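Complex shown without one protein chain; remaining protein chains in place.
Moving on, here comes chain A:
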Amino acid sequence: MPREAEPSNNAKAFLLQALRENVRLDGRAFDEFRQIDLSFGDEYGVATARLGKTKVMVRVSSEVVKASADRKFDGVFTISTELSPIASPAFEVGRQDQAEVLLSRILEKTIRRSGALDTESLCIIAGQKCFHVRADVHVLDHDGSLVDASCLALVAALMHYRRPDFEVRGEEVQIFDPREREPIKLSMQHQPFCVTFGYYEDGSVMLLDSTLLEEQCREGEVMISMNRFGEICQIAKYSGEPVDAMSVLNCMNVALEKVKVFDKLVKAKLEEDEKRRDVGGLMAELSAENAR
């Protein structure tokens, strides 16, 4: 199937009429997110985020590779976003859809280019060996707000992941199995999140966390990524009707509120998960940060 089925004219008109009367079809407020659900797998670095029906799973993994010649002191961090027909039959395998390009660009800008992950800490021996951390974003169910959900899952997975510990003796590098030494958390410099605003009626109606139907009817979108301190990583507005600069400023204030909520949620869930893993309270003793 080459593309997503368009909603009917009636469905569109109904949605727009409802918005004019300040009602969303699912009864949410305009700036309200759907139920956010975040869960972690049994392994480190697997996080699943749900926004209503939208479901994204991110898996972070790492391997030891040769460091690139021009960036001797850096490790490698890649994000792979490949949409599959699991999310929607409109996504074809092996062909980049516009949604996929958009998703990977925004994630790249939000997380990689903003320096959220400290790549220097992934270096083992300068110019020779480093960790290659890869994050695979698997979109499992597509019902709008893919970017927001993916970003949330990705940040949560990165914070949850632990890379294997290593030891350098001269030129020799020993990588320890998780059974030998407790793996180490990645060092994150900040946690950026993305908030997408869809706008209607020449920018007079701004919706947060649009469903797929709302996305198909909107005039355009503004995507803002920032961390909980209000530091903006990127603002993207790729197409659609023009928006007023003032309303973009307004969006930023709203986004900051939401980002703070996301940040709190991720931290609370991580703590919960850590408690679940900490059987018998031995985790503190196992930590690789302890003196040997």
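We adopt the following convention: a residue touches a chain if its C-beta (ideal position, glycine included) is under 8 Å from a C-beta of that chain, and two chains touch if they have at least 3 such contacts; residues count from 1.
To be clear about the criterion, contacts and distances are computed from a predicted model.
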{"item": "Per UniProt, the name of the complex member that is left out, chosen from \"Signal peptidase complex subunit 1\", \"Exoribonuclease phosphorolytic domain-containing protein\", \"Ribosomal RNA-processing protein 43\" or \"SKI-interacting protein SKIP SNW domain-containing protein\"", "value": "\"Exoribonuclease phosphorolytic domain-containing protein\""}
{"item": "Identified contact with the non-displayed chain, of A:R134, A:K237 or A:K260", "value": "A:R134"}
{"item": "Among A:D42, A:D70 or A:E285, the residue in touch with the chain that has been omitted", "value": "A:D42"}
{"item": "Contacting the left-out chain in the complete assembly, out of A:S39, A:S61 or A:S121", "value": "A:S61"}
{"item": "Contact footprint on chain A, counting only the chain that is left out", "value": "1-2, 41-43, 46, 53, 55, 57, 59, 61, 80, 82, 84-89, 93, 134, 136, 138, 140-143"}
